[in-house]
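These notes are about the structure you will find just below.
With one protein chain removed, the remaining protein chains of the complex are shown where they sit.
Up next, subunit A:
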Amino acid sequence: MSLAAPLLRSAPSTKAASRKPARPWPNWLVSWLQVGPLALVLLFMFVMPLIFVVVVSFFDYERVQIYPAFLLDNYAEIFTSAVTGRLYLKTLEYAAIVEAITLVLGFFVAYYLTFHVRTLRWRIILMLACTIPFFTSNVIRMISWIPFLGRNGILNDAVMATHLVNQPLDFLLFSDFAVILAYVHIFTLMMVAPIVNSMSKIDRSLIAAARDAGANEWMIVRDIILPLSKTGMALGSVLVLTQVMGDYYIVRVLSGGKSAGVVSGIATQLNAFEYPPAAASSVVLLVIVLALVIGIFSIVDVRKELAE
């Protein structure tokens, strides 16, 4: 195997080398032409707007106008305002709770789908079933929580019918509970998919060997499946955390506007035409989210997962 591998690998390259003179263009040009379209799209639609946001974050402004300048005021305001801390704390609180719940839920859903659903057909059917809520728009899904959780909603009617409480439960809607419930509902699937992907790569003979050696179900999960699904969990966490950190719509609708995250703050500033401070807040948020993602990737080597 170790001898054959380099031989096998060298075979196509010699073939390519022999074909080389037939190509009218040099290799570097071909490579550039291949990456060019995507590079251009990223450059114009991602890098340039981002640079623009960074530049504007130093501008001066008044109602309906912005003035080119180089001011640190917008940043100074972010770091000195009590609101910033509060918004970040709230957002991080949501992110941490949602991350914890979706990670546990996602892991066990994925575990069930991969190891306990025997046939591939059923695995696919159940996986698709998970996506059914996503057939309708995010907006409708969020709005639908209101008649369900409201004071005169379905859930409260049911609870009242049991006579366990004599007043509708107010905490169900327009509360942190409602916001977290909605996040978990939407983002669990983002955790499930990458973990399923990781788990399906686990060699079944490992589990058979463990079982032969006397390991019980729990030990298999803890010592084999959990460590080997880390990359999926990391990828899922990145998806969930960035989504929660970037949300403002769900938090607004389901907290009834009583709670706000970092992006809610940015949205309010944009609505009030305060582009430069909104740009500065965006830059700060971007840096923090990037730090989080880098943090996650430094714990788990995702490249290994993607390379395989």
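Criterion: a contact is a pair of C-beta atoms (placed from the backbone, for glycine too) under 8 Å apart; a residue touches a chain by one contact, two chains touch by 3 or more; residues count from 1.
To be clear about the criterion, contacts and distances are computed from a predicted model.
Tell me the UniProt protein name of the chain this structure doesn't show, selecting from "Aspartyl/glutamyl-tRNA(Asn/Gln) amidotransferase subunit B", "Transketolase", "Extracellular solute-binding protein" or "PAS domain S-box/diguanylate cyclase (GGDEF) domain protein".
From the choices "Aspartyl/glutamyl-tRNA(Asn/Gln) amidotransferase subunit B", "Transketolase", "Extracellular solute-binding protein" or "PAS domain S-box/diguanylate cyclase (GGDEF) domain protein", the unshown chain carries the UniProt name "Extracellular solute-binding protein".
Please pick, from A:120, A:140, A:158 or A:294, the residue that touches the omitted chain in the full complex.
A:140
So which of A:56, A:260 or A:283 would be touching the chain we can't see?
The missing chain is touched by A:260.
Hey, which of A:56, A:110, A:173 or A:234 is the one touching the hidden chain?
If we include the chain that is not displayed, A:173 is the one touching it.
Could you list which residues of subunit A touch the chain missing from the display?
Contact residues on subunit A toward the absent chain are 62-65, 81-83, 86-87, 90, 139-140, 143, 146-147, 150-152, 170, 173-174, 249, 252, 256-260, 264-265, 267-274.
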